[in-house]
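Remarks on the structure that follows.
Every protein chain but one is kept in place in this view of the complex.
Going by the order they are written in, the chains are A, B and C; count residues from 1 in each one.
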Amino acid sequence: MHDMSVHAGQHHAPPTSFIRKHVFSLDHKVIGKQYYALALVAAFIGMFLSWLMRIHLAWNNAAIPGLQLLSKTGAPGGVMTPEYYLQLMTMHGTIMVFFVLTTAPFAAFGNYFLPIQVGAEDMPFPRFNMMSFWVTFTAFLVLMSSFFLGDGPTLGGWTQYAPLNAVGSVAGPGQGLGVVLWMASIALFCVGQLLGSLNFITTTLDLRVKGLSLMRLPLSAWAWFITSCMGLTAFAVLMPACILAILDHVAGTSFFVASNLVINDQIQPHSGGSTLLWQHLFWFFGHPEVYIAIVPGMGIVSHVLLANMRKQMLSQRTLIYSMGALALLSYMVYGHHMFVSGMNPYSSLAFSFPTLVITIPSTIVVLIWTFSLYGSRLRINSASLFALGFISMFVSGGVSGFFLAQPSIDIMLHATYFVVGHFHLVMGVAAMFGIFAGTYFWFPKMTGRMMNETLGKAHFWLSFVGAYCIFMPFHYLGMAGNVRRYASFVDDYLQPLIPVHRFITVAALCTGAAQLIFLYNLIHSRFRGEAAADNPWEATSLEWSTATPPPFDNFGGKHPVVYHDPYQYGVQSSVGDYVMQASPEQVKSDNEEK
Amino acid sequence: MATTVHEPPQIDSRRLAGERHSGNGAGGGIVPDGDLRVAVEYSPPPSSTAIWVVLFAITMMFAAFTSALVVRKGSSLDWQTFTLPSVLYFNTLVLVISSVTLELARRRIASFMVVLRSQGESPARWLYVTLFLGVLFVAGQYVAWSQLRAEGLYLATNPSSSFFYLLTVTHALHVLCGLGGLIYVIRKLSKSVLRRNQLDAAARYWHFMGILWLYLLLLLRMKL
Amino acid sequence: MRTKKTLLALLIVLVCSSLMFAGTVSGKVTYTGTPVKQKPIDMSKEPSCAKQHATPITNETVVTGPNNGLDNVVVYLSSGAPDDGQVPSQTITYTQKGCQYIPHVLPMHVNQEFEILNDDQTSHNIHPLPKVNTEWNKSQPPGTPPIKEKYDKPEFIPVKCNIHPWMHGWFVVLKTSHYDVSKDGGDFKLPNLPPGKYTITAWHEDYGTQTADVTITGNETKDVNFTFKAKAY
Partner (left out) sequence: MAKFFAVTIIVIAILSAIPILRHTWVAPEDISTHGALIDEQMSETMAEAGISFLAAQFVLAIFIWKFSNPGPDAKLKNFPGGAKGLVIAAILVVGVEVMALGIFGVKAWANVYLTPPSADALPIQVQAGQFAYYFRYAGADGKFGATHPEMINEGTQNIFGLDPEHDVDARDDIIAAEMAIPVNKEVHLLMHTKDVGHSFYVRELRVQQDFVPGLDVSLHFTATKVGKYEIVCTQLCGLGHYNMKAYLEVMSQPDFDNWLKQQAGQ
């Protein structure tokens, strides 16, 4: 990792062998697609797990035919055991947060388009880039392999709180080797993303073509740059935390395990560790991780919206500063995950105020998007629908943050479905909508074919309405005090809420099925789609100045020169109402007033 | 209706990318014909940026370990202090000297690059000395670990020993990576295709290892 | 075919005749002193189980009968046992009913298969805590098929339910098929012992073990009694 070799990205020759072309490729575009494929597989696995969980929650102790084939002990006779529910839940969270929400908007699209948007031939360290993907892929395999352990994967949740994560199999099924595999997988994932961040940062800072100042970068490139800076800090902290946890597990150290813990009437051979230490280290990563998932989405959505509004944002600079502010603040607020954790109650107050401050940049971003729509010539297509849907979801998920930022209200809402609804909307659904917007927008460039618009719109409508049907009721359940991470709702208090759970389950099954439309569209269009022009959306940034799909070195042995800010829409030019960044044509504004 | 909100292309080099690295790329005027321009010589120095990125990541990692140490010590009753093996101070000296020899090497190579083959002596000589000192440091750390093990202090014996091994081993692994960097530089140098920024990157990394070690030694002395 | 049947009949006659010449050890397990009062178990956490017990059941660590009889003591041949290495073919069951293990102590032969059943409307979790055998931990939601398991080494294995912490029982894995659990006030009986010299061990989960030597010469019944000292706390 510290080998300082410079494989000057711009100079490597096109590969000839199949393996070099498609498997161990150094080409950022292939690596981007590999990340996308990984995210796609992971997303469908994660979604499948959520289906199983939802069915179990709505119809408790009902046999799911065939489930016993997945795990004989986890689902004897097809009936899910409580531990299997938790194991599926843990894997769902881990797969979605790490291998979908981090890889798809950041690593996949960022890899493909960041170098093109800055006009480079490739990343500066293609070998590191290739390693980044393959290390991440290995991390995914390591995680998935825990499904095949005798007692299944870990059940500790994606947050893996100590000391449950460190005492071993005595604490429950999957807590032995399952946890070690989880920790190893996440540590590997951190390495992969650190390597990625290294490339993203150097690409942005050093490989910009002439005329492309930082402020002339498209918003998507800014978002990836900010995200890579966050990733560099966050993953560099999570990795040591995972190492400590592995040591507690296999080497008998006591970083996180306190003295005199009695499990199954046996005193555990650890002493003096600090439970809260894990939470501090984890959430120092965990909160920025939320922004790592959502900020690329913000960039993609801005990028897509601009091309479809046919006018500029009210202020591009403000958007960039707001994203930067979100990134900075994300490190000062992580304690709001720990209000009732036994942390010093004064610290809770100290973490509460920066959390509330975060609403300001978030609000600014939303206001700028929304009010930029004013007076625009909005084009409605699958990409812009998902981008607009993103705004709606981001608002809905964001307002519930008002509640959770306050420690006093958190007493009631902590660890309830309110939290589940909040983060699923704001970092799950919203980020997914960003991914979809990016996919419908960039698919022509990546494959040379258009996606089917009718199917795209059907996918949008079902996803948009479905997501609200799933996640809005989560908030109501939470307000009524429905605790999360329960394998079934056995107490009298929660019985009346089960119909709501059934409604959610039906909605989740339908919405999940709607994603199959997307999958079909993706695969069908890849081979049978209409051929795409070089610039089908009449967009301005550099990726649209090159061929579709881009040649191996992105610009065919040339370097573009940038003459303009990235989004010259709503102007009069020889090609229409836009001027491309790489066009030297002078710009006549169509705007009333700047 | 206002016109020309945006300036025509800037030729002023201060607005160009790569401005921070004068001498690397950014040469030649822009051909204002609007077509994509045939690439001229353009060699940005991402390794200079990259090394700072790497050092930042390592700093974050050790910051995480440090905060873990402070929290773990503050919250526990089972912390037993022990005296650091004195060979550590010898190792510190070795690492400091290695930084000096690396600087000597860098100067030699700089002049070697300017005046090709000025003297007959190989500019890599001081690099070999640095390499040797680096290996000596790692060997010295190994001696320290053996001494502690002989005293019955293992990784899991006590939180203080856990942190000692954790910090020193992690640091030593990073030093080994630095040694790899030095070997890479020596190899490149022998083929005389070494780039200045590669040498600088390896040197910065090596010096950082020294500074990091001084910090760790101070931390271990104060906290263990 | 015919010869086979004849052989079988012969075998049965042989076995029966050997049984006729077998001895029996029977007796009673008692205690002295005052055993600690068994605490009633509060099952309010699991209403479907609480309903099944009109009066709360108590702990089953020390179960006593009239005349200081002590139940749930495993009495078995610990040496001199004619262990022919044959594993009894019948399957024994361990039932979870009313959030209680029935029986509280389940003796079994090494490698003998046993079944765990869940008669309750709630999920149970069976977590035996062996030291020499392989540890496993399985949950059993209501309506799922029985769990079939066996152990390959002799051991006294505490069993607990991870969902209902009061549920506690024992698997006693023995290298002999001559064993009994004292019941109905401490009575036990080890029939069908061929002539020989044996050591008989009585094991109680809290009070430990006691042994007695006994010699069986023919078709007789020997009386062996064990007395444990009760712990006050």
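Here is the rule we go by: a residue touches a chain if its C-beta (ideal position, glycine included) is under 8 Å from a C-beta of that chain, and two chains touch if they have at least 3 such contacts.
None of the values given here were measured: they were computed from a predicted structure.
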Exercise for review: Could you tell me which of A:250, A:411 or A:531 touches the chain that is not displayed?
Suggested key: A:411
Review point. Which of A:481, A:536 or A:549 touches the chain that is not shown?
Key: A:481
Review point. Looking at A:372, A:525 or A:554, which makes contact with the chain not pictured?
Key: A:372
Point to revise | Chain not shown: contacting residue from A:360, A:533, A:547 or A:575 | key: A:360
Check your understanding: With respect to the chain omitted from the figure, which of A:61, A:138, A:213 or A:341 is a touching residue?
Key -> A:341
Study note, to complete from the structure: Even though one chain is not shown, chain C touches it at residues 37, 39-42, 44-46, 59, 61, 122-123, 125, 139, 158, 160, 162-166, 168, 205-206, 232-233
Practice item. Mind listing the chain A residues that contact the chain we can't see here? Key: 81-83, 86, 155-157, 161-164, 167, 171-173, 175, 257-263, 265, 267, 272-276, 310-311, 314-315, 318, 340-342, 345-346, 348-349, 352-353, 356-357, 359-360, 363-364, 366-368, 370-380, 385, 388, 391-392, 395-396, 399-400, 402-403, 405-409, 411-412, 414-416, 457, 464-465, 468, 472, 476-477, 479-481, 483-493, 497, 500, 570, 590-593
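One rule holds for everything that comes next: only the chains that are shown with their structure count from here on.
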Check your understanding: What is the chain whose Cα centre is as far as it gets from that of chain A?
Key -> C
Exercise for review: Specify the chain pair with the maximum number of C-beta contact pairs.
Suggested key: A-B
Point to revise | Whole-Å separation of chain centres (CA-atom averages), chain A against chain B | key: 31
Study note, to complete from the structure: Between chain A and chain C, the Cα-mean centres are separated in Å by 55
Point to revise | Sequence positions of chain B contacting 2 or more other chains | key: none
Study note, to complete from the structure: Where chain A touches two or more other chains simultaneously, the residues are none
Revision key, fill the gap. Listed in rising order, chain A residues that touch chain B in their complex are 1-6, 8-10, 124-125, 194, 197-198, 201-203, 205-213, 232-233, 236-237, 239-241, 243-244, 247, 251-255, 259, 271-274, 276-277, 280-281, 284, 545, 555-561, 563-565, 568, 582-594
Point to revise | In the complex, chain B residues that touch chain A | key: 1-6, 8-10, 15-18, 21, 26, 30-34, 36-39, 42-47, 49-51, 53-54, 56-58, 60-61, 63-65, 67-68, 71-72, 75-79, 155-156, 159, 162, 166, 174, 177-178, 180-181, 184, 195, 197-198, 201-202, 205
Exercise for review: Mind listing the chain A positions that touch chain C in their complex?
Suggested key: 61, 63, 73, 76-77, 79-84, 151, 169, 172-173, 264-266, 488, 490, 492
